[in-house]
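Yeah, one chain of the complex is gone here, protein chain that is, but the others are all in their spots.
First chain written, first letter: the chains are A and B, and each begins at residue 1.
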Amino acid sequence: MMKTFSIGGVHPDDRKISAGCAIEVLPVPKTVYISMAQHLGAPAKPVVVPGDKVKTGQIIGEPAGFISAFVHSSVSGTVKSVGPRKDLAGNPVTHVEIEVDGDEWMEGIDTSDTLAAEVPADVQFIIDRIKGNGVVGLGGATFPTNVKLCPPPGKKADILILNGAECEPYLTSDYRIMIEKSRQIVVGAALMKKVLGVGRVVIGIEENKPEAIAMMSEAVRELAVSSPDYAGMEVMTLKKKYPQGGEKQLIDAVTRRQVKSMGLPIDVGAVVQNVATSLAVYEAVQKNKPLIDNTVTVTGECFPKQSNLLVRVGTPLSYIIDFLGGMPADAAKVISGGPMMGKAVSNLDAATLKGTSSVLFLTEAQTRRKPETNCIRCGKCAEACPMGLEPFLLNKLARNGMTDELEQNAVQDCIECGCCLYTCPANIPLLDYIRVAKGEVIRIMRSRTAPKK
Amino acid sequence: MTTTIIWTIVAITVLGVLLAVVLYLVATKFKVEEDPRIDEVEKVMPGANCGGCGFAGCRAFAQSCVESGSLDNNFCPVGGNEVMKKVAAVLGLEVHEKAPMVAVVRCNGTCANRPSVNDYDGYRSCKIKAALYSGDTGCSYGCLGCGDCVAACQFGAISMDPATGLPVVDEEKCTACGACVKACPKQIIELRNKGPKNRRVFVSCVNKDKGAVARKACSAACIGCGKCEKACPFGAITVENNVAYIDFNKCRLCRKCVAVCPTGAIHDINFPTPAPAPEKAAAKLAAPAAPAAAPETPAGKPAAAGSQETGKKEE
Partner (left out) sequence: MNRLLVSPSPHIHSKTSTRSLMLDVVIALLPSVLVSVLYYGWSAVIILASSVVFCVLLEYLITKYLLRRPGTVGDLSAVVTGIILALNLPPTAPWWIALIGSIVAIGVAKMTFGGLGQNVFNPAITGRVFLLISFPAIMTTWSGAKGFIGGADAVSGATPLGIVKEGLMQGQTIDQIFAAHDFSYLQMLFVNIGGSAGEISALAVLAGFIYLLARKVIRPHITLSILVTVAVFSGIFWLVDPSRYTDPLFNLLTGGVLLGSVFMATDYVTSPMSDKGGIIFGIGIGIITMLIRYFGSYPEGMSFAILIMNATVPLINKFCKQKKFGRA
């Protein structure tokens, strides 16, 4: 019996139509725009000024707070401007604009392909490399990885879970790296295992990716004989169900432990990292290569050329689209990320970020919302909610601004997976309101616990 | 048969009398002693329970007035000075009259001025739309047009104009309770002095982008050029973050700023003559100066005539 999480979940169509496309390297554009807000927490502080010459991999932004991250130049060239530019949602964010000139890398970066499998003995060295090279979680939240790998005092992890579920339809970037760079991912996992001091590493992959399961198992087997650093690693096949890749769901699926409301995975002794993050950790530590590129799936039935591209951070979306043959005529929506949790793009001139995993094109018929009708109280939303909430109730409470009742009914536990809206037969936009109400309730809860001034 | 009916009547009557006695006893036992003046004050309140005063309702406001023993911090924006005078009479207190206020929508982003660049397909709520992205036009500061303010208004004073896609405030119905100000996620609506004869001048834009960017998104945006700031003889205008703001306490309604504004972002409302075109800046100075320069009266009663915000079209 394959494992999966215990409550709710839905089964959207797979649609991994770009699964067979090997990763290609996207040529470097003429100009890149590197955002200073590519991670959760405080935006980085730019440390370059217009006119500066930068090399590929050079630091251009420094962390501005504990939860923040370094930002590196993904190209070599000249800084043209530093200032606000519209992001994917059209909101102004500080960007560094760099005009590309050649591709000269910083010294000390190993650009060779040889596998460096030896895990350094010095834990601090690993953490410093991860931090210094600006590695953030690539599973969606872009939480700075070095912070996540250093649990607060008194809390100890006993398991590292590598998230290879990729439960969102369409997305194949994790799948491709698991096939093409499986050994590197396993080395990355061993590095994080060393930092956390845990004995067990589980790589969770959904059953619909047999090739990835085979390749990763092979890599684990191969490396396990080479060094004790690779002991205690296993690949676990998970039953296909969305949202398996949700942090809390994945921990539940793998360990049967449930993270408490408002709690963190570390509370149940688990740390979850995406496979793409693991690859970034490998490159940062073993190759000293900053996080300046990532694999992006460009897909959609209406898009002429399915592909998985290795893209430099800061490449404008319009450049990627033009490179692949331009915007299809019947594409109605462009999504950064998957169709369940991704963000709709309103500004195609915006540039990719570290955490950009996909550019998805959907047609009007696929994505246009249907008119909302009466709730028939079928309870399908509650059945689908992986957190065991009652979206129909939360939606009503949210529309009436009843924050106390919202808190009692655990709106703060919502993970915004979208199962409720996906499944609602009456097309009620349940999550739209719940998401906003969740933010308000969490703000109220924080202000209550925060020390009064 | 008859006896059954008689007995029924007797039984019910006795039961009724007994219950009445019980109710009376309970009522006297649990009677809450309250200052009778609270009831009196509540009677003169508008009774809208809108919360515009900062209290949970009219009764809570009345309680606060009675208990604090002063009206300095208590003001009913809905009832205005008239109601406050009545409250003062009931309690024998002094009241500080306030100039009547009105909600003002500071956005010029009509469909013509600010073409939409994408289609919003989520739930029609400004709050949700604002949390998602910058909006369906090039301007990330302007009105989102989903009507959260309309829903928030308890007095039916705001409606969406289908032609412009912007909310319109009915000055007669607006009580300046501030509900729309709180409801607007873009902080576009502001409570401003209603002004003598309802005349007022304000910058109808909150776009903080640099001039060129703002202008590209909306042809009637404030571009922060500062011409109005220089033209204002009373120092009422400040330009900060690429957007001008008129302090209504200093403004004397001379309308020099309206004349010099290159984009028509500054609006003048309810003036008898149409706002002069920018080219004719010099010519306009004389005429409307008289009423405008009149000292700022508290305007005991709001102008009776129903003057709609009709002058609110782009020049």
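Operating definition for what follows: a residue touches a chain if its C-beta (ideal position, glycine included) is under 8 Å from a C-beta of that chain, and two chains touch if they have at least 3 such contacts.
Predicted model only: the values in this text are computed from it and were never measured.
Here one chain is not drawn; of A:S112, A:N374 or A:T449, the residue touching it is A:N374. One of A:P43, A:G204, A:P339 or A:G355 touches the chain omitted from the figure, and that residue is A:P339. Touching the chain that is not shown, out of A:A219, A:L389 or A:V441: A:L389 (per the contact rule at the top). Of the options A:M106, A:A410 or A:M445, the residue whose C-beta touches the omitted chain is A:A410. Although one chain is hidden here, its contacts on chain A can still be listed: residues 6-7, 10, 12, 169, 248, 252, 258-261, 263, 327, 329, 331-335, 337, 339-346, 348, 362, 364, 366-370, 373-380, 382-383, 386-390, 392, 410, 413, 416, 418, 421-423, 425-427, 429, 431-432, 435. Listed for chain B, the residues touching the missing chain in the whole complex are 116-123, 128, 132-133, 136.
Simple rule for what comes next: only the chains that are shown with their structure count from here on.
With centres taken as mean Cα positions, chain B sits 44 Å from chain A. On chain B, the positions that touch chain A within their shared complex are 117-118, 121-123, 125, 127-128, 131-136, 140, 209.
Interface of chain A with chain B (complex): residues 86, 89-92, 344, 346-347, 367-369, 429, 432-433, 435-436, 439.
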